[in-house]
Each structure stands twice: as structure tokens, then as C-alpha cells.
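Only one protein chain is missing from this complex, and each of the others stays in its spot.
Chains here go by letter, A, B and C, matching the order in which they are written, and residues are numbered from 1 within each.
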Amino acid sequence: MKIVDVDKLSDLAAALAAKGYRIVAPVRDGDVVRLKQWKRGDEIDLDAFTVNSVKDFLMPASEVIGRYALDGDDFAPEAVAAEAPKTVVLGVRPCDAAALAVLDAVFNWDYADAFYNARRAATTIAALACRQADEQCFCTSVGGAPDSTAGADAILRPADGGKRFIVETLSEKGEALVAAAGEVVQEGEAAADAVAEVPVRFDAAALAARLAENFESPLWQTLSLACLGCGACAYACPTCHCFDIQDEGTRRESVRLRNWDSCGFGLFTQHAGGHNPRPDQAARWRQRVMHKFLYFAERFGRLACSGCGRCARLCPAHVSMAESCAALMAARKAAKR
Amino acid sequence: MNALETLRADAARLLREGRAKVVIGYRTRGKERAPVFITDASGAGSLVYDAACRQNLAAYLRKPEVRARRPAAVVASPPVMRSLVLLAAESQIGEGDVVVLAVGPPGEGGGEGVYHGALTLAETARLLKEKYALLAPRPEVLDRIKSLAAMSAEERAAFWSEALAKCTRCYACRAACPACYCTVCIVEKNVPQWISTAARPHGNYAWNLIRAFHAAGRCTGCEACEAACPQGIPLMLLNVLVAEEAAEAFGIKAGYDLDAEPLIGSWSADDEEDFIR
Amino acid sequence: MSGNLYEASVMRIAAVREETPDTRTLRLEFADEAARAAFFRAYRVGMFGLYGAPGAGECALCIASPPTRDRYVECTFRRTGRVTAALADREAEQRVTLRGPYGNAFPIEDWRGRDVLLVAGGMGLAPLRSVLWNLLDRRKEFGAIALAYGVRTAADLVYKDELAEWAKRGDVKVTTTVDPGGETSEWRGKVGLVPAVVEETVPPNQKGVAAVCGPLVMIKFAMPVLTRLGFAAKDIFTTLENRMKCGVGHCGRCNIGGVYVCRDGPVFTLEQLRKMPAGDL
Partner (left out) sequence: MSSQADPKAREQAAFEPRIVALVCTWCTYAGADLAGTSRLRYAPNVRIVKVPCTGRIDPLFVLKAFEGGADGVLVSGCHPGDCHYTSGNYHARRRWAIFRRLLEVTGIDERRLFFSWVSAAEGQKFADLVNDIAEKVRAAGPFERTNPARRRP
């Protein structure tokens, strides 16, 4: 088997960088750990949960999708190409890797998004099986697992009590990656560590059925009372893909930008005429839950949630998707009795 | 009864007697302290208060769903009390809309904390002036501001370039802040679009600076925005900088006086002008 | 790899018509013949477009001209926000952009041989005008055609010349109405809300199809009237306009329940509408 020592992570990154990969890895940044472009000297931290997901590198928070030279009211379109450097993302949690299938489906739903696809094609996902989970993790409730290989091109499995990783390739991209790593990845033997235990918080299939009949439930008011209506959950979410398109620039040049947006914001659905189909936070929270567990599943045959728990971890009001789902299930039981 | 038990008993009594339609407090969820909205006296036992309670619950008073449930009783530490006094001074809430379940800062009075009772806004303002007049920003924040001041302009620009590059424009800071109660925020106005909504440097800069400016003389130092920021941006550096200027140059400390005039929006003929030629 | 789906066609404004003080119709011609041909290969009546004024942005609007008039595209809009203001500020010979056509269409091929009732309110005439011209351009294929059109006040009428032209033709029955209080001394049409006027003027036992477009509240009140007049739920159509950005199902904001207005719509039958959660409309 192929193994890499835990203290060789920086060497691994350096070896891949030397082969032309842009390296993205979890790096400590003040009080948080984030996936960011690795540079020599950055210490890779594979233990903490990153505040951002791999989404940031496939569908960035803001990107140019159009460009126009302006001259008074007149304009001349200019060609825009996606920036898609050959990239490897190291240490992607299985939940984040699994979430890529959601983005793949949306951005190729009959209309192919050239920007997303170019980056996706140029990106190799080197996943990391989880040895630890926290109380917000719920991948096992949505069909995932802490050692799932879904969406990954290669996976690192912690071994020998965290001293090294077993490297398993899962695709051609993964094989190319290991080949590029050269001697840092070696043949050897190691005993895989136990993977994290993530308790199942709810039954997703039962939840979908429950949601289908509870659009009008008063629970939405209760569950959304704490929600303050920001976009922290959606922006941290590896599957949330809603966006806004805005033009901005000077009198001479304008760029058309695709910016992240969130169904939690009141303006998200506000019509030009003043009507808002989702006038309160209850309607917005309902949309968020419904979209992830019912609407998306109906349309694309998979859940739009990978159970990473970032939404709950980062919510300023401690609203938890898993808690909401569990509450919806509990309410059904109560109603039956 | 200890402080927490008294707080719970008061919350239950307010609900029972109809003096509050909802009690907004904190509950335990694992290591976290999540907000809880209690409408039945039997639920008061879930209330907790400790150092892990970082959210400013006064922010909920702008939510239409919560406004519909007034009078609301709010568990409030001194910075939150200041937010409530600020909201009253700015006519966002009135006496009778809110019952203040006033708790001392975590750790005050030994391990179990101090509970000052269910207070009116006037009593809250009095308590703040009598007992918590000297609330100050954390020394670490003041130290970092000092070290920024010692840097060159280029170094300061570089510091904020890096810090603000992390902003994703999720507006968690705005959502967590009780003073951010505008129904339409300046960043949402697009004719003209003054502040770019894109998570790119100049828009992030304008957004964060203008938010700090709009909180000038209004920020009560609760740190909820910084705690809310998923990206760990040191927002309190900007807020404290402004608050210190407001205090030193104009003698204004937000959230102590129910009749306070706003810092921006009032003036005096003697205001400093040594920077004007 | 395919191209950038956000690349839009450049359109020349061939003509501008002031409908009301704040509503305009732009006639747009393709700068590129291949783009024109591709557009009209795809375009069926009911689909929408994303009209753009670079520097201000794009907005989703219906296509107010029919596929039978395949040299140009028309759009009618009220000056409301940043993009519509920028579009409204442009004059003939200046340029804008267009993406599309997107969405589904009215199944007018299935309407052949049947009577058609169009019910429009205010700006809602724009998509139905497109339908009406499409039917009139192929007049022999359809049964009796009627249009009931209501506006708040007489000053809010759009397509005034065309309303007169249709009234004169004799092969389409046109009824106009204004909300009570909206009439002027010269007003010759009805006075009353559109649903009431439809109930009063359309005979019962309808076997044809109806298409309704206008403010949500008008749609809501028109539906039971049409049902009472005998139209089947699968034969009552409407076209919805939710807030949209991308037009192709990616941006995620036009959902009503699990329905994507941009992909599953904008044209829906009453039968489909009934299955949507009312609280999301």
C-alpha cells in the first residue's frame, strides 16, 4: 500500500507544487482554520474543521462571468474565460467531497456552466477520512460516512495512530496526483486507524416524506425564531449554490459578477413590484430545509446536504439543520400518538 | 436561591402573570449556548447564563416575529443592557415593550454570577450607570489598536487587506448586531449601488468601514459581530477605535442614557476641529 | 467544453414606443444573423428572455412579440429598478443585450381548433399580446378568440394602438375595463375588476382554453371565475414572473416549492398551480 508520513505533509505539498499544482489545504489563520492556497511555510492542519468548504475553489464567492467596455450607453462585449489553474485540494473531508455531486448536477442541469466545469476539471480532490467528529457532524444521516470516498480522486486514511496516512487512489486524477508526489508517497505497510463515529440523527427518507406533507406546519415559525437572516450557513455550506448576478464598474468598463447569495436574505425573492413570496424568516428557513431534503432530491435524486454541520457550527444564532430535521421528525411522532 | 434560580423564577413569574409574552434567553446545547424563546412558564427551567453566552439577544427585538410577541423579557448582561438602552434612546423600543432580566458579567460575584432582577428600561439605565459605568473594551483589543497605530500607513493597509479579503459578505455581523436594525441596509440600496456587494476587496472594505461608521456612538461593545463572523475578522478593532474616539472627543458612551442624543446627528459648537484647516 | 452561457446577443433598438409615462416597448433587432436564426429556432410563445444593459445588469422579462414575427424581439417593461431604468433610458439605434429564449411555452399547437380566451391585467398584457399576435398570425387554425383586458386607470393601458387595431379586426372580441374610479370622461370600456368583467361578459359552458396574466391577486380571483365558466383546470394557463438571475435553473431564486419557474415555467396550468404551495407564491 501507499503511505505518507504525517510529518511529510509539507513535503507532499511542496512536491506537488513543484509539479505545477496549485495547492489548497487547511491552514490555521488566526482563530480559524481555512482551506486556502498553501504557500511554503504554511502548516497544514488536518485536525480542525475548516470554516470554508472546497466549494470556495469551484464556485468562488465572487467571480467575473462577463466583461464589457463601456462608452456612454454603448458597449463592447469582451471575452471572459474561467480562471482554472491545475489545483489539488488536500484534506477535503468526505462530506465536502460528497457535496461536489450536488454542484456538478446543478451546474450541468442541461445548461453547462463553463466556469464551474473548467475549475472542476482542473481540480483534484484529495480527501481525508475522519478520525474525529464533533457534535455538529451528521454525514451518516444523509447517506454519507466519515470514510466515504464519494467525490474524491484520492483519499488519505489516517493510520498507525495518526502517524501516517494510507493513500488510496480513486480516479485517474488521483493516480496522476500520486505519481506527481514522487517519493513523498512510499510503498509500505500501515494499520488504518478507526474512523470517527457519527451517530445518525434522523432518517432522511422519512424526513422527505414528512416535509412533503408539512409545508404549512407551525413548526417553521418555531424553528426559525432564532434565525437572524444572515448568509453564514449558506456561504459555509458545501452544497449551497444560489447566486446573484450584478454589474459593477466604472463609466469605461463594467464587469458582470456572479456572487454568492442566500435564501435566508429577505431580498432574495423580493419582486420588483414589491411582492415577496417569502415574507418572513419562517418561509425562508422552510425553503432552506425543503430544498435540501425534498425539492433537490425530487429533481436530482440526491440530497442537497452532506451533513458537514458547518451551518450549525458557524451560525451566529446557533440554528442547527440537524436539530431542525430531528425536531420535524419528533413532531410527527408526537402527532401520531 | 442562587442567581440562576432567581432568574428562572422571575422568567416563569413574568410569563405566568402575562407581563411578558416571551422570554428570550440562553439554553445549553452541548458546549454551545443557543438562544431560547420561552412562552410557557414551565420552560423557564432551561435558562442558563455563563461566559459561553456570547450572542446579543437584543438583536431579536427587530424581528417582526418577536416584535409581535412583546412585551419580551430579555436575558441581558451589561453590554446587552446597553444595547437595550440604545434601542430605547433611538425609539426602537419603549418602556413596556421589554423586561430586562439583568445579569452581571460572567464571573461577577464568584462562580455563580449576579442577577439584578427583572428591570424596566429606566431601572436598567440606572443600574448601568451605578454599577457598570466603567465597562471597557478588552485590553487585548486596545493593545491591537495601539499596535496598528504604531504601524506605517502601508502596513495598516496591508493588515486590513488581508483581514478583509476573508469577508464573504454573509452579513452575519449585521444580523448579530442589535444596532443594525435598518429595514433596508445601505448595502442593499442599488440605485445607485454605493457599496459593491461582491466579496472582493473594495466592496469588502467599503462594507466593513461603513458598518463601523454607522455604529459610531451606537456600538455597545458586546462583540456579537466578531463572535458571529465565520471568517474570524477582527471587527472589534474598528468598532472600539470608533467608540474610543466617540468617548474621548465627544464624551459619548453608547447605551447608558435613555435620553441620549445620537453621536452622528447631533453637534456642538465646541466640537474638535484641529484636523480642519 | 461549451461556451459561456452568460454570453448574450447584442441587440439594436430598432424602435421605442412609450406605452405609459413609465412603461416602454423596445423593438430589438439582432446584430448577428446567426444569433437571430438560433433564437427563432428555439423560440415558442410564452418563453422569456434576459434583457441586459451592460453596466446596469440583466432582468428577466417576457418576450412580447410572437415567433411568427421573426425579424425582431419586443419587450415591454415598467421602469422599476436599476436595470429597467437603464433599459428605459436607451433610445432607438442604441444597443442592449438579450439572452434566451428560456423556459417553457404555451402549448398553442394543442389549441388548434379551439376557442381561446385571454385575460390580462396591467402589464400582464405583454406576454398575452405575444400569444394573441401568434394566434392572429395563424388565425384560421383557431376558434373564437377573445381578450379581456383590465387596468387600474385609463392612463395605464399599454398597446393602445393595437387594442384599437384588434377591436377593428372583427376576428377577436376585445373587452377593456378599468378599476372603479380609474375611468376618464372619454372612457368607452367597462368599469370593474377584470374577474368580474369576465364573469359578466363571457358566456358559460366554455370548452376552450384560457390564459391569464397579470398581478397575482388578479390571477387568484380570475381562476375561480374561469372554472365557473366551464374551463377545465388543465385548460387554464398563466405565466408567472418570479425574481430570476440566471434564467437556466442554476441561481436558485425562482422556486415555488420544488418548481423552478425558469425551467418548469413560466407557463403553468391551473392544475399545476393548485399543486404548488400557496404560501410560496
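The rule is simple: a contact is a pair of C-beta atoms (placed from the backbone, for glycine too) under 8 Å apart; a residue touches a chain by one contact, two chains touch by 3 or more.
If you're wondering where the values come from, they're calculated on a predicted model, not measured in any experiment.
Of the listed positions B:133, B:157 or B:182, the one in contact with the omitted chain in the full complex is B:157.
Residue B:216 is the one among B:216, B:235 or B:260 that touches the chain not shown. On the side of chain B, the interface with the absent chain consists of residues 145, 148-149, 153-158, 160-161, 164-165, 186, 194-195, 200-202, 204-206, 209-210, 212-213, 216-217, 237-238, 241-242, 245-246, 249-250, 263-269, 271-273, 275-277, using the contact rule stated above.
Definition applied: only the chains that are shown with their structure count from here on.
A complete topology is adopted by the chain contact network, contact being made between every pair of chains. The mean-CA centres of chain B and chain C are about 48 angstrom from one another, to the nearest whole unit. Look at where the CA atoms of chain A average out and do the same for chain C: the two points lie 39 Å apart. Chain geometry summary: the mean Cα position of chain A and that of chain B are 31 Å apart. Touching two or more other chains at once are residues 81 of chain C.
Annotation for chain B: residues touching 2 or more other chains are 193. Those residues of chain B whose C-beta lies close enough to touch chain C in the complex are 190-191, 193. Across the interface of their complex, chain A is touched by residues 29-35, 37, 55, 59-60, 63-66, 166, 168-172, 174-176, 188, 193, 196-200, 224, 227-228, 230-232, 234 of chain B. Against chain A, the residues of chain C that register as touching in their complex are 1-8, 10, 53-59, 80-81, 84, 89-90, 94-95, 97, 215-216, 241-243, 245-246, 248-253, 255-258, 263, 277, 279-281.
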